[in-house]
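A short worksheet on the structure shown next.
Excluded from the complex is one protein chain; the other protein chains are retained at their positions.
Coming up: chain A.
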Amino acid sequence: MADHTTLPHRFFLSISLLSILTVSQPDLTKELVSLRSSSESGVIRLSDDTVSKFITSVSTPRPYSLIIFFNSVELNSNPLQEFRREFAFVSASFIANNNNRSDVANKVFFCEIDESSDSEAFGLFGIQFLPQICLVDPLMENLQDKTGRMEEEDVDGTAESVVEFIESRTNLTVGPLHRPPLLSKTQISVIVALIAISTPFLIKKVLKGETVLHNSRVWLFCTVLVYFFSVSGTMHNIIKGMPMFVRDHQDSNKLVFFYKGENFQLGAEGLSVGLLYNVVGLLLAYVTNALVRVRSVSGQRVFMMLAMVVSLLAVKKVVYLNSWKTGYEIQTYWPSSWH
């Protein structure tokens, strides 16, 4: 912990030293600036060569700090790439906010090292887990040093956490984050215009009674759909962010679809039980509403038998799964003499 408190001091010291030393290594900074301006949202992609050029082979104190995002495209992980985009927002915002202050803007560069293409450079830092962000301050010599790392519990994948990390370690302010709006202004205006134009037509249609809303089959379908998703516990999966399935702890090739224990469920599990819940009711409804109209008696008979077998199996399966998952055993309360 003591290291952290001294970091800003180290930074200050290095900045003051820099003012003298920058003269000797101005071309490196310039090169970084040009690399930055050519890259998207100002995140410089570091390769094995550039790491040695800008970090390892430069004598300390270096005239700049680097904030490095460790990425791995091969890992193909969505949260990681999400975080990478957030990181790009921070970089772009930092550049935009300090656009006319080159003394600040040229002190910190946002970089990225990809494990899949530049594993050598990646290995230099001794990174154990991803996502990871590291600040290489001007005085840093041992790249394996963990003091420059973002702490594990602070890595939550948001741009705000990165900003907090930078601001706490460097005494620089990133300023307000500029996220691209969900919809651009032209898109919004087009949508508003479309709504405004279509309103009279919609009202006319509603008054005439010709919309999809007047088709009760649509309502029926939506109702059953809402019911299906609710009883399968979809809201639980959304709120708690449960995956569809997980890999087995012991055997990574085996997939686990059903979670034992009452308080959690996996996505696929919920949906399959929701299907079982629904199939019985839908079959019953079909038999009582539609099958009675079928003229062929044998057809009726075959379908009914099929429906009953399916329903019986579905109910049995749910009962079995329920007692397996919760561990409850329902007592039947037969008279004691029957046992």
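Definition applied: a residue touches a chain if its C-beta (ideal position, glycine included) is under 8 Å from a C-beta of that chain, and two chains touch if they have at least 3 such contacts; residues count from 1.
Just so we're on the same page, contacts and distances are computed from a predicted model.
For the omitted chain of this complex, the UniProt record lists the protein as "dolichyl-diphosphooligosaccharide--protein glycotransferase", which is one of "NADH-ubiquinone oxidoreductase chain 2", "AP-3 complex subunit delta-1", "Palmitoyltransferase" or "dolichyl-diphosphooligosaccharide--protein glycotransferase". Only one of A:129, A:201 or A:333 touches the chain withheld from this view, namely A:333.
Residues 153, 203, 206-207, 209, 213-214, 216, 219-220, 222-224, 226-227, 229-236, 238-240, 262-265, 269-270, 273-274, 277-278, 280-282, 284-285, 287-289, 291-295, 297, 300-301, 304-305, 308, 311-312, 314-315, 318-319, 322, 325-326, 328, 330-333 are the ones on chain A that touch the missing chain.
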